[in-house]
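Note that one protein chain is taken out, while the other chains of the complex remain in position.
A and B label the chains in the order they appear, each numbered from 1.
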Amino acid sequence: MPVNIIVCVKQILDPEIPSRDFRVDAEQREAVRGAANLVTNIFCENALETALQLKEKSGGKITVISYGADSTEDALRKALAMKADAAIHILNDGQAHPDPLSVAQVLAAAIRKLGEFDVVMLGRESGDWGVGQTAGLLAEELGVAAVAFVDKVEIGADGLQLKRQTDVGYERVAATMPLVISITNDEHNVPRIPKTRDVMMSFRQPLTKWTLEDLGVNAAEVRAGNHYYAVVDLFIPVQELNCEFVDGDTLEARVEKFAQRIIEVTGSM
Amino acid sequence: MNDVIISLFASAGYDRAAQGVAGAGRRLAADCGAQLHAVIIGAPDAAMKAAVAAVADAVTIADIGDYQTEICLSALTQICKTLAPQAVLLSNDFYSQELAPRLAHRLGGSAVADGLALNLVEGKVRVNRSVYGGKAMATIELQRSPAVVWLRARAFDPAPLRPEATTAIQPATLDLPTRVSTTIIERKVEAGDEARLEDAKVIVSGGRGLGSPEPFNELQKLANILGAQMAASRAACDAGWVPPSWQVGQTGKKVAPGLYLAVAIHGASQHLAGISDAKNIAAINIDKDAPIFKQCRFGIVEDYRKVVPLLIARLNALKK
Partner (left out) sequence: MMNPELATREVFWNIPHSLVWVMYLMFVASMAVAAYGIYRRVQIWRRGLSAKRFDRPLERLKLLLKHSAAQQRTVREKYAAIFHTFIYTGFIVLALATTVVAIEYDLGLPVMQGRFYLYFQSFIVDVFGVLVLIGVGIALYRRAIVKPRKLVYTDEATLILTAIFLMALTGFLVEGWRIGATDEVWGKWSPFGYLLAQASAAMLSRNAMRAAHFGAWWTHAVLVFGFIAWSPFTKMAHVVFAPLNIYTASLRPTGAALKNLDIEKAMESGAPLGVKSLAQFTWKDLADFDACTECGRCTGVCPAHTVGKELSPRDIILDLQKFMHANPRAAFGLPNGNSSNGNSANGGDQAASRKPQAASEALPIIGALAATSPAALWQCTTCGACMEACPVFIEQMPKIVDMRRFLVMEEADFPDTMADAVTSMETRGHPFKGTQSTRVDWTEGLQVQTMAEAKDAEVLFWVGCGGALIERNQKTVRATAQLLHKAGVKFAILGREEKCTGDPARRIGNEFLFEMLAKENTEKLNHYGVKKIITSCPHCFNTFRNEYPQYGGEYEVFHHSEYLAKLVDEGRLAPLEKNDKKITFHDPCYLGRHNGVFDAPRQLVQIAARNAPIEMAQSRENGFCCGGGGGMSFIDEPKDQRVNQERARQILATGADIVAVGCPFCTTMLEDGINARKGDRDVRVMDVAELLWQAVQDSTTNGANKN
């Protein structure tokens, strides 16, 4: 049964940038890129990998969509190199970090424009703002069901059979399509490394480009990207970068402090 | 003013997370002069009913059986629509995270994730949250109402008890869908130590400085108290003290726990490469110059043989 899959990906600032190199622009309420690179959000890559594995078994088609600035093309090329079938770039010429409803509205409009689909896969959250809402909001915009934190997708009797993580273990979910799922990582969906030949080929493949106007969304609202929520402040918390060596007169006193700190840290998790 | 709703799951009981959500809810309710309305999903036991009644102004129970996403979402939406709340607060468990954005959408409100602090500014809810992998903090202002927020619940102080209050506990009247397109067909509970090291929230890790395999038994006791997973440096794995699957580092597992406690681990770069995503690192090491301390939030310079038994005793006491 061929499955028509759509994967939404996001390009983000490399999350591995060392803390000491990390700066924010308080005015723009955005991180400063500096010498760091832009990468595809890891959970989005897990989603694409899951999609690729599903397609290998079921057949079908994978279309990757991304809403972002010009640089987003790189993320889409990488998706093509990983062997997605088609890529669509919706240019974000508005706010760099639009709220998740704006994003979901844009993605939903693009998906409607594409026509039929069976399943949309998204990463559970992004490594920059960690919003964690796009999949849920998109499902509502599209008016279809959704399952979150999925780490395995297989063809089931009457649609898909999903495995998803929970706080205490996991669940298996039988789902009919169309459907939106958010993907989390697990040892089976570690994104593949694209072959160099495919990387080079990806530069020769066509890339569909749409503007907000092409999609029939409320472009002004979406460009402003703050009708759902607005970031009013962004700052780097003052952190004791240095190790606090617990002190005390006796060993017992020091261990007591050490234990207190452990409880503090684990208590708030 | 409209209510502040807190949404709790009966299956979890009135645990530390629920207490935190209630505490946050109570303070927000106080700020906007509203009532705190608790919604319990599932069938709570008597203890939970009593506990929640002791902190909330009203309690609604939506006994909808085992969790099914679409049914639960529909139930919550109906309850919230009737109550027309100012804010809906949830914990940061997987179910709540799954529900929150969709609930916000159905209510015409705005959601935000993983709140660390809540404030009411000019009638709008502002949420502080950590972004960029903990490197920065953002304040988010929710533009639509209700504000649907899932909280890093354990970070919030519990709600004060109101022993003399006589809170009404009511069942919800619901009109639920009979056919849904997603059905949970199997639930599996994994014991804590079955979880993957990569997903562990707390990790206790041992190194070559332990000197032999036996001390790992002590560390296991420590791990049990903390609900932690066990790990090790390559040197300890190589020595055959623990299985190779415990290895953390550049050529081992990459972990991201809330706390990584390194015992008698030196902190070679290859080891550190595996714990760069840990939120907090703490160490017990006899050598104050060990590079592990450079990555630590806190540490103790001492022979682990002296520290670990005392620590086990203290943590046991503190946990009670």
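The rule is short, and it goes like this: a residue touches a chain if its C-beta (ideal position, glycine included) is under 8 Å from a C-beta of that chain, and two chains touch if they have at least 3 such contacts.
None of the values given here were measured: they were computed from a predicted structure.
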item: Among A:V144, A:V199, A:V232 or A:I263, residue touching the chain not depicted; value: A:V199
item: Chain not shown, touching residues in chain B; value: 208, 234-235, 237-238, 247, 250-252, 254, 268-270, 272-277, 291, 294-295
item: Where the unshown chain meets chain A, residue by residue; value: 14, 16, 18-21, 34-37, 39, 190, 192-197, 199-201
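Criterion: only the chains that are shown with their structure count from here on.
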item: Interfacial residue positions of chain A with respect to chain B in the complex; value: 13, 15-17, 19, 22, 24, 29, 31, 99-101, 125, 127-133, 135-137, 139-141, 144-149, 159, 165-176, 179, 185-187, 226-237, 240, 243-246, 251-252, 254-256, 258-263, 265-269
item: Residue ranges of chain B in contact with chain A within the complex; value: 16, 69-70, 93-95, 97-102, 104-106, 110-114, 126, 129-133, 135-144, 152, 154-155, 180-190, 196, 198-199, 201-202, 226, 258-259, 261, 276, 279-280, 282-284, 288, 293-302, 306-307, 310-311, 314-315, 318-319
